[in-house]
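Note that this complex is displayed minus one protein chain, with the remaining chains in position.
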């Protein structure tokens, strides 16, 4: 397994617009939920690459008149969320380099599983690394090939393993790439004659671009003066599309469509599946906001039990708050969500959430609801128990810290002090999403790509 | 009418805790929705007043080790939202002064209606003003009186008119004051032996303090070494409690209790009243998030029409985003809320929102829903039409810019392109809140205190 | 004695120029040596006062496009150096207020000696203080008078005691004031039709203004649409001009003229007087840069002994360096000035400096010169021993920390490890400056104005 940082990330690209940097700004802002640590834009006027990167949220990184200096008609951008201590500016993306091909910039969402081996091989062949990003590894591979760029990308795809959705920019082209498994999303849109590529369709909406189609797993889409053309990487016989189901469950925005399925609707369907699997007799359905809202609505509607927003979220809780006062974590649970006790008093309550990771936060919340006088407390989770690591870009903690890795469902129910606990079944989840091309490794340990 | 800035604000005070500044930090953070422009804390060790104020959100203003320098066992704090250009640091609160009484600090929520006259009188008597805050005016009045502080406050209350909830701190006492009409909220809580005062009860919850009671309209509550004592201002014969109903409709947090009524429950009740008044035949209820959520839930439950969260809010839209790109306002409407078109296609839709101010934003949203193929679009508003200015601290635009001031309900319906439009009746609103001690001036123009 | 902070400061004013703020910027920059802690400009377009103040050096406080926002044809500015912990932004000057006279701004150089009493009296009469500056005290006095502004200033001058050079600005006038003793400098210049007032003439040079004359001790110079007019305060019978001699010795810039005498020339003359009083047989004259340079040149020329710049100053040592690493003071002595040992080896050395305050730094330097192999080390100081506090705006430490307050000249010589030590005599200093209208209180304890 890679020791290099995992990324949640959002990527965005524009080709052929006098407002390329501004579109990218709005695109990155719509994808802000995918990464809040650093943001960057690289753009080109056909001659030179201009870049600006910084730590923080998109509106802060591009405050003032910075966008005006990012000239040109093509641009790529990146929202980064790093999960290790390596949250330095030098790891901010997109990464732009000069090599024998000229200038290239690359932005990456996902996580390679063979980075250690690739870096060792590259180093053995004289490579130096200034960052700890997978992007630098991929740029080395592209720079070393003597083939035209698209063929070099095909070659690179034979070497790198794991999850990668990419936007690559040269002075005269924009290229979108997705790994053969298609772990992470990547969509193409159009705004007049301008081509747009984005991690999620909500970023196309943000600039009023029309959704065209997804980049296919294993596909290389090149956009240049000749328009758009596509190349498909040869995929090993046992490679099958395996899109990250957790994008549906938690990570993506509800207004995005992934593989043609709207995320909000999928979450409603998860709630309805929960209603089929766990037809609890209860008085109210209480979602954990905001991640449990949709599944709770689906459950509420299917079961005809009223939904009650008994937890109020403080919308100002963000990275800066939590980050700056690590020692205050416990208090933060309370400050992030406040319970309105009179809403649950004397009630049979069904809590709906998207996941239970360590179990500590959930335990505290169940205790508060009991303390407020609820008669019964049930909990439903809109996916199966998380038992395994993700090697493809979602930052779950070490499996030993995942409560479901150590404890049975019944044990967790007791730990949390619940009257009943129900996880959505794997089959229920797959049916709610409506596709079988899914990666479910974090639930069942069946890894589409073996991590090293 | 005052030409000085109106404030939405949050205030907080602590007496008798070694963690006074830290409690105030968490209290201000829970009240962040009441003011995001600047924040400040003044505290005392019984000898000296220490202060820190800055522009921005609470966690940013008090980043690093600043809290450690704010020593002492009493503290008051303030979240400020200014609605004029006068958003300078020098107007940040609490304001602390030295006068013949020694050091005094004051934090204010509300808006005086006779500031111009008071400042003119004070200036005629030699006063100088370094800020444009109402607080400085009140401090002048306190400093000029020869009476003990509580009597001086009583005197001041005879002179100032309008809305004011105050926390005042000296080196040995904490005083909470509310104007005779009780326009703005102010509650008292206790945490062990520590007394706490806060604009809303959600801030008491944030530090696990127990709610004790509200400060009454016209009451002066003094907390010092002798415990808590109360004084009541003589109230003019025609002064009756008139709490700002818009705190229930929009401004306060749902998990706060105002005058004993939970805000979330009041909003649910508004939705149910709407259901009585406007029993529309529809397929789905779509709230405008987040302000329309609760009333929509109430309407949905009463009418047994499913609620659909067809609008997704970008949670990263904040002051900095809007502020830095004023020219992009139109685009921002779209970026703040994105519609999921498939959820409304072919549907009879009831939109629920808390208010229509200028009408421009609502018009754009109705158009998007129609554009997505909705069969019918109805809109319900959880309060009566806003026709009049607020002089007591809510920042509505100039009445001439309020659409309901110029246009009838039917005209607005046509302007917005709706199939039907319904505002909650004044009676319905009052019943939903469950109290008659309300200020409804922005709806009916009956001002409890005449503005100058 | 006042417990409020003492100021070194620089003040500047412009009347009647479309570039008023820009001129003030350059003027303040030329006066930066008088105060590096904060800077501010207030200007007016005849209607409104605009202001900008900030912590730090002039170019940093007015970075970016801030000057463009400071509109109008009159402006006043202030460089501040505070010597207490009270170095907060709220004490930055100029201070601008609103009172019955309308808007007034004031910038002050000097230190009042009866502030405590005045503040107590004002507080007794209802005044509140938001800052700890003398300026606020003076503004209170002006605001309370019913007389026209110039007469109010005359009244104020009867009440305040101590040192004050002032620039006062209203929407339609600029007023320059100097206390009856004329402790601090203030000069008038002209640039075309534009009137300029500045602490030192070097600031007139900075904007190519022509020196007109000094503001006289006790004079009020008013500049408005009618041109310039003067008023003279009645001066008590025993009040005589007493200009701070330390401005000549150390504080003012060498290219400024004070009372018609160029500072550089005065310092050269001090060195020549030292040569008369102490005709030491030596091989080289070594100044302590930069403050000892001029007197050393005078001594070198008179004695025909070559000057050797054996100490190299690190020009990047500034407030931020020292401020941020208080614990490293000792090391800093070494880092600020580095000795070139070969230049003093085997030599009879005369060190020339402007003063010995605590004696610790000088001791370290003498030791380094001895360590480098000097044959003899003599030290000459270009003024008499500092034995007493300054109450008029120069920040000497507590008298008990002044080495000359506790030790005789011979004892200091021994403490410092010198072969000989000579201080310039009071008579020598007065002759070098060429005026008898001097304050020498820090040497002889004869205070022109009794401190309270």
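Letters A, B and C mark the chains in the order given here, with residues in each chain numbered from 1 onward.
Keep in mind that, in the parts below, a contact is a pair of C-beta atoms (placed from the backbone, for glycine too) under 8 Å apart; a residue touches a chain by one contact, two chains touch by 3 or more.
All figures in this text were calculated on a predicted structure; none of them were measured in a lab.
> Tell me the shown chains the invisible chain touches, ordered by label.
Within the full complex, the chain not displayed touches A, C.
> Which of C:143, C:202 or C:288 touches the chain that is not shown?
Of the listed residues, the one touching the omitted chain is C:202.
> Among C:57, C:233 or C:424, choose the residue that contacts the chain missing from this document, as touch is defined above.
Only one of C:57, C:233 or C:424 touches the chain omitted from view, namely C:57.
> For the full complex, which residue in A:144, A:159, A:370 or A:387 touches the chain that was left out?
If we include the chain that is not displayed, A:144 is the one touching it.
> Determine which one of C:48, C:312, C:414 or C:444 touches the chain that has been left out.
From the options C:48, C:312, C:414 or C:444, the contact with the absent chain belongs to C:312.
> Which of C:100, C:253 or C:273 touches the chain that is not shown?
In the full complex, the listed residue that touches the missing chain is C:253.
> Footprint of the hidden chain on chain C, which residues?
26, 29-30, 32-33, 36, 57-60, 63-64, 202, 205-206, 208, 253-255, 262, 264-265, 290, 293-294, 297, 301, 306-309, 312, 314-316, 318, 320-321, 324-325, 331, 334-335, 338-340, 342-343
> By the contact criterion defined above, which parts of chain A meet the unshown chain? Give residue numbers in ascending order.
Interface residues of chain A facing the absent chain: 89-90, 95-100, 119, 123-131, 136, 139-140, 143-144.
Methods note: only the chains that are shown with their structure count from here on.
> Among line, ring, star, complete and other, which best matches the way these chains touch?
Chain contacts: open path, no cycle.
> State the chain with the largest centre-to-centre distance from chain C, centres being mean CA positions.
Taking each chain's C-alpha mean as its centre, the farthest from chain C is A.
> Per-chain Cα mean versus the mean over all protein Cα atoms: which chain has them closest together?
That would be B.
> Please compute the C-alpha centroid of chain A, do the same for chain B, then give the distance between them in whole Å.
Result: the chain centres lie 36 Å from each other.
> Give, as an integer number of Å, the spacing between the C-alpha centres of chain C and chain B.
49
> Where in chain A do residues touch two or more other chains at once?
Counting only residues that touch two or more other chains, chain A contributes none.
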